[in-house]
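A single protein chain has been omitted from the complex, and every remaining protein chain is retained in its original position.
For reference, chains read A and B in written order, and residue numbers begin at 1 within each chain.
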Amino acid sequence: MKYLALRLIRAVLLLLGVSVLCFLFTEMAPGSFFDEMRLNPQVSPDTIASLRSRYGLDQPLVVRYGRWVHSALRADFGYSIAYNSPVAPLLWTRAKNTLLLNTAAMVLTWLISVPLGVWIATLRRSAWDRAIDGLNSILISLPEIVVAVAVLAIVVRWRVLPVGGMSSVDQDALSHWARAREIATRMLLPVMILTLVEAGIIVRHVRAAVLEILDAPFVQAGRALGISNVRLMLRHVLPVAANPIISLFGLSLAGLLSGSLLIEAICGWPGLGPLILDATLARDLYLVIGGIMLSTLFMLGGNLIADAMLLACDPRIRTGRADES
Amino acid sequence: MNRKASILILALAALHLALLFTGFLAPCDPIAQDRDLPYAPPTRLHFRDTSGWHLRPFVYALQPGPDGYIEDRSQSFLVRLMVRGNKYKLLGLVPLDWHLIGVDQPGKIALLGTDEFGRDEFSRVLYGGQISVAAGILATLVALTAGATFGVVAGYYGWIVDEALMGATELFLCLPWLYFLLGVRAFLPLHLSATRTFFLLTAVIGLIGWARPARLVRGIVLTARTRNYVLAAKGFGGSDSYVMRRHILPEVMSVLVAQAALLVPRYIAAEVTLSFFGLGVNEPTASWGNMLSVLQRYSVLVSYQWLLAPAVALVITSVIYGLLADALLSRLEFQST
Partner (left out) sequence: MKFTVRLALLVCLIAVPCLASGPSPEKPNPGEELFRADQTSGHYGGNLSIGGRAEPKTFNPVIATDAVSREITGRMMADLIEINRASQQTEPALAKSWKISPDGRTFTLQLRKGIRFSDGQPFDADDVVFSFGLYLDKNVDAPQRDLLVIDGKPLTVTKVDRYTVRFSLPRPYASAERLFDGLAMLPKHLLEKPYREGKFVETWSLNASPAEIAGLGPFRLKQFVPGQRVVLERNPYYWKMDSKNQRLPYLDEITFLFVGTEDAQVMRFEAGETSMISRLGSENYNLLAHERDRTHAQLVDMGPSLEYNFLLFTQNDLSDKKLDGIARKQKWFRELKFRQAVSAAIDRDSIVRMVYGTRGVALWGNVGPGNKLWLNNAIPHPQRSLENARNLLKSAGFSWNQSGNLLDPAGAEVEFSIITSSSNAQRMKMATLLQDDLSHLGMQVHVVPLEFRALIDRVFQSFDYDAAIMGLGGGDADPNPEMNVWISSGTSHLWHLHETEPATAWEREVDELMQQQMITLDYGKRKQLYDRVQELIAEQLPFIFLATPNILAAADPRVGNFHPASLDPYTLWNADELYIRTPMESAGVR
C-alpha cells in the first residue's frame, strides 16, 4: 500500500516535472509559429503581433503555464495554433493509429522472440545456435534508419507491398472485413521493420538469461529428479530468467506511443509521431506539450506494469524490500 | 571460440588502424571539389587494353555521356603505389604528403565514386569514420558510465533513492529533446570548430542517452543485491561502495557490454538528426552521420548506389563491434559459472 502511494506521488511529480520542463524547453527554442509569415513581404508585423497575442504567445511563461495547468485539470489541453481546434481530439485520433501499429508489432515481436530465444538456448552451441546468433548480431548492430530504408527500398523496388497511408483510396466501398484486411496490408511494412529492429535484442537477452539459468545447480537437480524439460522450463527456469526480459518488456510498453516515430515518418503511417514532429518544427506549443504528456502517461503505465511484474516474478525483491521497511 | 575472437580483434584493429591512418590511405583530399565530375560511378580498374595484359592497373578519364559518364579510352592513367599527393597530418602531428595509392595526373581515382560535388567518396568515408566512430564510442562511454552509476546506486539502495532516480530516468525518456536541441543551438555561438562540435555531439547524445541503460542496470541490481554472497559480504562488514564495486558491478557488465554494442552504431546514426538542428558536423567536413542523410533520397537509392558507402561502412563497423561484444559476453558467462 505504501508502495502504491509512493508510486502515485512519483507519477504526479513526474507529470508536473515534465510539464514544467516542456514549457521551459519550448521557451528556450528560438522562433514561433507565425515566423513563417514573416517571410511573406505582404504580411505586416502588426498582423503577426496581433495573431501572437490572440493565441497568448506574448504572455510571460509563468502566466501561460498557470493557465495551461488550470485548464489541464479540467481535461482541456489547450488549442493547436495550426489546426485551430482543441488538442486532445487531434492527439487521440492519431494516437489510436500509433497504438494499433505498435501493439501489433509488440505482439508479433514477443511472440517470435521469446520462444526463439528459449529454443536456441536449449540448442546450445549447435550449428543452428551459432547461425542464428550470428545473424542476430548483424541485425542488432544495424541502426534503425538503415534497416528501415533497406526494407523500404526492397519493398518499393519489387512493388511487394503498398507503401504509405493506412488505407487505399476508396475505403467506403469496402466491407468491414475488407477494410481490416486493407489496413493490415498497409501495416505489414512498418510492423516488419519494427519487429526486425526489436526482436534481435529480445532474443539475445532471452537466450542469455536462459543459458545462465540452465547451468544452475537447481536446474540440474530438477533434471536429476526427473522433472520434464518443458515443466522445468516454464515453472523453474523462465521465472528466474525473466528479470532483464521484464525490464525490456516494460520499456516496450512504455514506448508504445513514442517508439516508432522514425518508422512512421519513413513509411507514411499516419500516427502520433509525424504529428508531433511537424508540430515541434512548427512550434505548435500546446499540441507538442499535449503529445508529450500523453506519451508520459503511457510511459508511466508501462513502467508501473513492468515493476509490478518484476515484483511478482522475483520474490527476492519483495523480501528485500520487506527487510528494509 | 578463441579463434573467432582473435579474428574479430584483428578485424577491429585493422578498422581502427585504417581510421588512424586515413591521411595515408585516402587517395584524395576529402573536401576537394571536382565540379566536372559530380556523381561519377566508382572508377573501374583495367588490367587489359589493346596491347594486352598489364601487371599494373590503369584507369581511363571520364567524359560526360548521355546516361552519366563514359570512359574516354584515349586517355589512360596508371595506378601507382606510394604517390605524393595532397598534404595532411598523420595522426594530427606529422605533416606528410605520401599516399598509398594514386594515379598519374590529371587522372582521378575514385574507388567508391564521387558525391554531388565531385568529392572522392572513398576518402570521405575514411575521414568521416574517424570522427563518427570516435564520437560514437565516446558518447556510448558517457551514456553507459552515467547510466550504470545511476542504475547501480538506484538498485542497490532501493526505496527513496530508487524512486528518485527512476523518476529522473522517466523524466529524461519523456522530454521533448528536439526542443532542447533547438534551444542548445540557439545558445551556442554560430560557428563551432571541429573539435568543439565533436565534443558537443558526444555530450548531447550522452546526456540524452543515459536513461535507458540506467533502467536496465537497476533491474539487474535489484535482484543481484539480494544474492547470498552480497548479503554475506555486507555481513562481513564490506562497505557499500566495496560491495557495489566488487560484487554487483560484474553482474551488470554483461548488460553493459550488450548495450555498448547496440548503442555505438545508433549514436553514429543519431548524428543525422543532430545535423538537421545544426548540431552536427558541418560542411565540408565529412562524417558518416552527415553523409547518411542521402539515405532519404530516392534518386540516390535508384541511380547513385555508391553513395550508400557510409551506410555499408557503418554496418560493417557495427557488426564487428557487435560480434566482439558477443565474444566478450560469452567469456563473461563462462567466467561467472
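Here is the rule we use: a contact is a pair of C-beta atoms (placed from the backbone, for glycine too) under 8 Å apart; a residue touches a chain by one contact, two chains touch by 3 or more.
Nothing here was measured: the structure is a model prediction, and the numbers come from that model.
A.B. asks: Which of A:54, A:70, A:125 or A:235 sits in contact with the chain that's absent?
C.D. replies: With A:54, A:70, A:125 or A:235 as choices, the missing chain is touched by A:54.
A.B. asks: Given that one chain is not shown, which residue among A:19, A:32 or A:295 touches it?
C.D. replies: A:32
A.B. asks: Which residue, A:74, A:159 or A:176, contacts the hidden chain when the whole complex is considered?
C.D. replies: Of all options in A:74, A:159 or A:176, contact with the hidden chain holds for A:159.
A.B. asks: List the chain B residues touching the unshown chain?
C.D. replies: 31, 33, 35, 38, 67, 116-117, 182, 185-186, 190-191, 275-278, 282-284, 296-299, 302-303
A.B. asks: Take the complete complex as the reference. Which residues in chain A touch the chain that isn't displayed?
C.D. replies: Missing-chain contacts on chain A: residues 29-32, 34-45, 47, 50-51, 54, 82-85, 89-90, 93-94, 97, 156, 159-160, 162-172, 265, 268, 270-271, 274-275, 278, 281-283.
Please note the rule applied: only the chains that are shown with their structure count from here on.
A.B. asks: Which residues, counting only chain B, touch chain A once they are in their complex?
C.D. replies: Answer in residue numbers: 158-159, 163, 166-167, 170-171, 173-176, 178-180, 182-183, 186-187, 212, 215-216, 219-220, 222-223, 225-226, 254-255, 258, 261-262, 265-266, 268-269, 272, 292, 295-296, 301, 311, 314-315, 318-319, 321-323, 326, 329, 333, 336-337.
A.B. asks: Hey, which residues of chain A end up touching chain B in the complex?
C.D. replies: 6-7, 10, 13-14, 17-18, 21-22, 25-26, 28-31, 133-134, 137-138, 140-146, 149, 153, 201, 204-205, 208, 211-212, 215, 243-244, 246-248, 250-251, 254, 277, 280-281, 288, 292, 295-296, 299-300, 303, 310, 314, 316-317, 319-321, 324
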